[in-house]
Structures are given as structure tokens and as C-alpha cells.
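Below you will find the structure I want to go over with you.
One protein chain is absent from this view; the other protein chains keep their places.
Coming up: chain A.
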Amino acid sequence: MKWISQDIDMYIKSKEYVDTAVLPLFPVSLGDDIKQTAAMSEFISLLSIQLERQFRGRLVMLPGFSYLKSFTEDKLVNDIKLWEKELLSKGFKHVFYLTSDSSWKTIESQFEGGLIWLPSLPLEHMDEQYKNTILDDQVKQLLQLFLQKWQSGE
């Protein structure tokens, strides 16, 4: 389900079936790596659309969490922990973070939710058809990951 009123209506009606929240993480920087962070955010937002389409009945795709690359690790950990606490206390059993920013890899172990890190692909030079195929493939691989997590949690 997307974070739009129509889908949230559906969520309210069928809450018992929705136990997963996905939070995309979008890095923002205005320094030297401005382009890199933009490409990461672009890739993750496109991927989150496809992922939502595949699993719309069981997960809520939250609006992305944007952060400055200059934030300290401690601040990021604290922020995410707040999100996590809120989500887990509101009935979500599984929380996933979706990102291309490798700096999350080092602090991953401090979160209860699963971190899905995918290196961003240079989508800017691809035509639409090819782009969709690639994203579809990525989602197919994530499918297994989600299924495993869901099965182990049951």
C-alpha cells in the first residue's frame, strides 16, 4: 500500500493482513557527492514503486526518510530507532529499510528491522523498457528475502 489516502483506507479495513512496513532511506547532500546521492534516491524511489506493486497487500510503503549525508551516525541511529519503536508498537511485525547508501551497512546491527542495501544502478542512460526489466529482476530477488522473513516470523 502506498502512503495515499485511498490505500490507507484499505489498510484500516484490512489491518490484520498487513504486518510489514518498508521505509526507504534517501540521502541528501549538496556537496561533492550531490549527484551520487540524487542517483541513490532516484534508484530507491523507483525500486520502492515496483516493490509496492508486488507486495501491496501485505506492506505499507512509507514516505521516504530523507537525511543529510553530513548527519552523524549517532543521530541517524537514534532517528531510525524512533521510527522503529513507533512502527513496532503500532502493530507492524516486520520493518524493512531500503537504501543504496552503504554507510547504513556499518550500523545495521543496531536495528531490529532488516536493512536491504542495493547498490544503485546508473538508470539515467537507460530507456524505459530496459529500466523496468532491471527493476523487475531486482524485485524478484527481493521476493525471496521477504518470503523467508515472513515464513520465519510465523
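Points worth noting:
We take it that contacts are C-beta pairs under 8 Å (C-beta built on N, C-alpha and C of every residue); 3 or more make two chains touch, one makes a residue touch a chain; residues count from 1.
Going forward, contacts and distances are computed from a predicted model.
Choosing from "His-Xaa-Ser system radical SAM maturase HxsC", "MoaD/ThiS family protein", "Menaquinol:cytochrome c reductase iron-sulfur subunit" or "ABC transporter ATP-binding protein", the protein name stored in UniProt for the chain missing from the display reads "Menaquinol:cytochrome c reductase iron-sulfur subunit".
Residue in contact with the omitted chain (choice from A:Asp32, A:Asp74 or A:Glu128): A:Glu128.
Among A:Ile4, A:Leu82 or A:Leu143, only A:Leu143 touches the chain that is left out of the view. Only one of the listed residues, A:Ser14, A:Ser45, A:Asn78 or A:Ser103, touches the absent chain: A:Ser14. In the full complex, the hidden chain is touched by chain A at residues 10, 14, 17-18, 53-58, 128-129, 132-133, 136, 143, 146-147.
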